[in-house]
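Below is one structure, written out as structure tokens, with a few remarks after it.
Every protein chain but one is kept in place in this view of the complex.
Let's turn to subunit A:
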Amino acid sequence: MADTTASANAPGKKSNVSIGKMLLEGRAFFALIAIIAIFSFLSDNYFSLNNFLIMSNHVAIFGLLAIGMLLVILNGGIDLSVGSVLGLSGVFAGWLMQGVELESMGVILYPPVWAVVILTLTLGAFVGLINGILISRFNVPAFVATLGSLYVARGAALLMTNGLTYNNLGGKAELGNTGFDWLGFNRIANVPVGVIILAIVAVLTGLVLTRTAFGRWLYSSGGNERAAELSGVPTARVKITVYVLSGICASIAGLVLSSQLTSAGPTAGTTYELTAIAAVVIGGAALTGGRGGILGTMLGAFVIGFLSDGLVIIGVSSYWQTVFTGAVIVLAVLLNSIQYGGAKRR
């Protein structure tokens, strides 16, 4: 193992940014700059603060999913259920906003928005908990366990609405449950709330990854679970926690999306899990676990979001968007394996 590029994985050590790390995370950064430069050249409407904020609001959805996905991938797992959990969360929130009828008592409860948010996040956490327990306690492969919850959550969402969409999530003032659209429409200091939420979650995750014991446990159990366990890391607990956190992130994304749309459809978020994985991978994380960081993942989410929105703005067919996104993903993974390939000789 002659090269020492493996020192790239000193995530968040701001005091000593190694060249390897700059290359790793710089890659996605340069791609983003290139995308912005190219589309600004092709379209006059692209390069404006307002457009960036609108695009960022779109990125927020993928970005939130990608943060949860990053945690899972750092652990060496995968969470395919996030798209479905996003959809289920939106529908669940919509269902709560329409009023919950308690037949035995003959009343209809209209929970306030804060309660809707908490209950929805709890639902996301619950799905994550089931994923985590299946994977950690019963040794179901992560791919299969979360594939199962992908179907179950989507099916549950369809059952709840009978395939229809909840509209009118605005609430009524006399019922005291207004304010749901605040998440998707309002702006604080001209910045959309969705973007602010993404920023908060990203900063919190960054802190957790670089400054807490849990973060270190996560990197070590993703890098070598046996060694981590023998070093006293509670690897089972770490594993369950990352799936719970991923579920919560998906629920947040579901709330933001349904608020942006002021409606909750049971098919929302279909295939978003793949976009989230793509963002994490473009951001330089290794699917084998242990390598990656929040900055890279955010850049990866922005690369995908700014690329597809840019293609829309210059009027390229949405079919081409799919082709471009795919090409970017493959290119990113190719670069990842070139980078990490040197460290794996044996």
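What we mean here is this: a residue touches a chain if its C-beta (ideal position, glycine included) is under 8 Å from a C-beta of that chain, and two chains touch if they have at least 3 such contacts; residues count from 1.
One rule holds for everything that comes next: contacts and distances are computed from a predicted model.
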Worksheet entry | Chain not present in the shown complex, as UniProt names it (candidates "Sugar ABC transporter ATP-binding protein", "Acyl carrier protein", "RNA polymerase sigma factor" or "Cytochrome C oxidase subunit IV") | "Sugar ABC transporter ATP-binding protein"
Worksheet item: Out of A:I108, A:L159, A:A227 or A:L331, which touches the unshown chain?
Response: A:A227
Practice prompt. With the full complex in mind, choose from A:F39, A:Y166 or A:Y219 the residue touching the hidden chain.
Written response: A:Y219
Worksheet item: If you put the missing chain back, which residues of subunit A would it touch?
Response: 1-2, 4-7, 9-10, 13, 15-16, 18, 207, 211-213, 215-217, 219-220, 222-224, 226-234, 286, 289-291, 343
